[in-house]
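Structure provided below as structure tokens; questions to follow.
Heads up, one of the protein chains got dropped from this complex, but the rest are sitting where they should.
For subunit A:
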Amino acid sequence: MRTLTELPPVTTAEQGLQQQPAPTQASGSSFSGASARHESAIKHVTGRAAYIDDLALPADALHLAVGLSAVAHGRITKLDLAAVRNAPGVVDVITVADVPGHTDIGPVFPGDPIMADGEVLYAGQVLFTVAASSHRAARQAVRQAVIEIDEMPASLDPVAAAQAEDFVRPTHQQLSGEWEQALTEATHIVEGDQFVGGQEHFYLEGQACVAHPTEDEGVMVHTSNQHPSETQKLVAEVLGIPFHAVTVETRRMGGGFGGKETQASPWACLAALVARRTGRSCRLRLARSEDMRVTGKRHPFHNHYRLGVDEAGVIQGSDITVIGDCGYSPDLSDAIVDRAMFHSDNAYSLGAARVVGHRARTNTASNTAFRGFGGPQGMMVIEAAMEDIARRVGEDPLTVRKRNFYRLDRNVTHYGQTVDQIALLHELVENLETSSEYWRRREEIRQFNANNPIIRKGLALTPVKFGISFTAQHLNQAGALLHVYTDGSVMINHGGTEMGQGLHTKICQVVARELGLDLERVRITATRTDKVPNTSPTAASSGADLNGQAARDAALKLKNRLFDFAAEHYHFDREAMRMEDGALVAGLGESEQRIVWGELVQTAYLSRISLSEKGFYATPLIHYDRATGNGRPFYYFAFGAAVAEVSVDTLSGEYQVDRVDILHDVGDSLNPAIDIGQVEGGFIQGMGWLTSEELRWNDKGQLISQGPATYKIPTYGDLPETFNVRLMEGHPNSMASIYRSKAVGEPPFMLGMSVWCALRDALASLSDYRQSVRLDTPATPERVMAAAKAAREAAGTAP
């Protein structure tokens, strides 16, 4: 007969199970809002956290490598793989002809062949796949292929593609008010073109997956992946089997940033194919240079803006066109260019406006999600314009920004959504303005610049207003699965994936808080499609918002069931019942009664009460009508602001970031330490995007910045020596989000714009702040040097 486990004495149990050497603030408070450490922190620092390439495989497992096109556009005339098949260690070689099911694995719209099918659409496209006894043997065999491609003209210029109306998706437009009239009547017209570069995700763990063949016709896939449900769907479709034959598991990613939302699936499909064909486990991981060539990146954008402003520099009318360089296929580009359009206002009213977004097709890798999802590229339009307006009207850029902020009489966006929490935006910026001593430093910098011909300093405060929700309405849903075991330990699963952002930690905190338990009681394991089905990607900063609500829903349901049980079984008063400090508590004061958690759970079990529950959540209120370009696509906005100070060597174009102050809005934080980590990491990543991270292709459309030797993400020395980062306090979310917190994954990324604006500010000093100079991104020393030269020439001053 099965007996229940003996519960440990209450005091020990509630003190927590682990004796850690270090943590002070990290140990087990059950409150969400506490700075619990990352659930895998100890595993990270000891090397025990397993990533895909660390998983032990059966001895006969196969290792896969992919053969890539060197040509950007053409027709395959010869694909002779005989020497590949005969290479040492090779077991299987497949092409698109070997795919039993779907060959198009486009995530939302068709257009992504699993392997090239006759036509090659970009340099780096997968032509064939090799399975061999080792990773190295597979990669070496790939080189034996004899490939002939009849080259065709490649589209490599998105502006030309837009002019030729060569789009992956139709153009979209948002209109508000009499924009043409507003431009005609404006005192000043400020106009400009802008190139905003793309960005390689550079997740430290490259794309990787393992597929095991399972009983029946199925596969079990382990993958470094932000969207396991979509991978499950695509693997099933490629194999031509039902979804329930495919299980996808993601324990953790070594970084995602959007790069594993759609771009992780192809590898899982290929590994699953070979696993089914050979009956052997397969691992596919991309070497760094392959990963960089094959996978899509942040979209480069070409933006044009024409703004009509009044004498005070306040925008009356706007005409903005953004062209996203989508690469060869739609992927997620429709929503990404939409988000760029939604954010071309940032925190400012555009007045009467037309915003047009094109999705240009080029023969490059299909550009994809990346932290901010087009939003950053859209915001760059208006932040560039703010500097331009300031120079035109002769005011400080901060003054101009504040004048243009959404305010009570200008609080509707160009797509018809009313901006809530306007007071928060104003208060946040004023708070930061004071704490960063903006105006004192502005004066010092003006004096410094007046006395220094070569080294110039720049200062800029830029705000962020970022819309939270998937703009594809159906994705705003989440599920969770909660189990309580008879020793009182709790297991929570949900649809979100862990990529380092601390989502699992926050979800555990939510469950612990609802059940009144120490955090150590609640554990989370891998995200699996057989535990919580039909999930949305962990993207759009939505992970904690959606899955936290679903987990809370499950916990609330289970808690209520236990309350009902306790009311009946113990004859407690149901009304004031609560879970706290590891016990169910009923009554108040002297009549308070407590049942400790373990006892409660065991009694419930013996009384045949279910200790498992599922939760669900769908975001209310949101809608958007693409036909009219109008609606409320966002549940709420997250705000933030940053002040950056830079020193620029205007002779060489070298520069350094001297100081950064950030104040960021996360509502009531679920975990301040994790949120600060997101803010800081997002800022540095955003700064890298705009400064040192330069994607370069040659004139054949081949990516030549294909490794960390040539693609430079920020390193330790790029951390500003003075880096003051705070979370805004006292402003809970105005919407009923999880514990009134706010999403934090993406919004801080755009704080990096302050560095770019500070560089432009330093360059403007060369014309005594009378002119603004174009500075495309990334603002490498090369671009800064050229801009400094242009600024001096425009101002008529010798170097």
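In this section, contacts are C-beta pairs under 8 Å (C-beta built on N, C-alpha and C of every residue); 3 or more make two chains touch, one makes a residue touch a chain; residues count from 1.
Quick note on the criterion: contacts and distances are computed from a predicted model.
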item: Choices "Small RNA 2'-O-methyltransferase", "Xanthine dehydrogenase", "Branched-chain amino acid ABC transporter permease" or "Stage V sporulation protein AC" - which one is the UniProt name of the chain not shown; value: "Xanthine dehydrogenase"
item: Touch with the omitted chain, as defined above, among A:Tyr122, A:Phe195 or A:Phe257; value: A:Phe257
item: Omitted-chain contact residue, chosen from A:Leu7, A:Ala41 or A:Leu556; value: A:Ala41
item: Residue among A:Pro620, A:Gly717, A:Gly730 or A:Gly796 touching the omitted chain; value: A:Gly717
item: Contact with the hidden chain (one of A:Asn411, A:Ser705, A:Ser734 or A:Gln771); value: A:Ser705
item: Candidate in contact with the missing chain, chosen from A:Val96, A:Ile455, A:Met491 or A:Ala526; value: A:Ile455
item: Chain not shown, touching residues in subunit A; value: 18-24, 26, 35, 37-38, 40-51, 53-54, 56, 134, 136, 139-140, 143, 201-206, 252-257, 287-289, 452, 454-455, 499-502, 647, 649, 651-656, 673-674, 676-677, 680-685, 692, 694, 696, 704-705, 707-710, 712-719, 721, 723, 725, 780-782, 785-786, 789, 799
